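Excerpt of the complex: some chains, original placement.
Chain IDs A and B follow the sequence of writing; residue 1 opens each chain.
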Amino acid sequence: MPSITIEGPKINDIEKKRSLVKELTGAAVKAYGLPAQVIVVLIKENLPDNVSVGGQLISDRKNT
Amino acid sequence: MPSITIEGPKINDIEKKRSLVKELTGAAVKAYGLPAQVIVVLIKENLPDNVSVGGQLISDRKNT
């Protein structure tokens, strides 16, 4: 605690994940004034047929 | 925002997913008076050995 959960599409580049968790953690450290060690980040990767925006699946949008 | 997350078992039929996100989105549009474009839906599919009801895994219930 604090913990950060980020829901998004798949991230294939591990370097992108490394930067992402570092920056999210840094933002939390500043906001809460707590040491980085207590900040947990969860990256949640979602398939395009499990996410919709405006009532349309992302996978259907891609087919357009 | 608003966002809707639905946790359930796997949905194999893509048509069922299409209808689901459309209906969930429509319900949110009416409740919040916001345009569909800002409504996000996340479908979360869970394996039967990762869900329990009444302290019993769904996968064990199926074995009965």
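Note that in this section a contact is a pair of C-beta atoms (placed from the backbone, for glycine too) under 8 Å apart; a residue touches a chain by one contact, two chains touch by 3 or more.
The shown structure was predicted, so the numbers you read here are calculated from the model rather than taken from an experiment.
Undergrad: Of the identical chains, 2 are shown. What's the total across the complete complex as given in this file?
TA: In total, this homomeric complex is built from 6 copies.
Methods note: only the chains that are shown with their structure count from here on.
Undergrad: If you average the CA atoms of chain A and of chain B, how far apart do the two points sit, in angstrom?
TA: 20
Undergrad: Which residues of chain B touch chain A in their complex?
TA: Touch residues, chain B against chain A: 14, 17-18, 21-22, 25-26, 36-45.
Undergrad: Residue numbers of chain A touching chain B in their complex, please.
TA: Checking each residue of chain A against chain B gives 7, 46, 49-57, 59-60.
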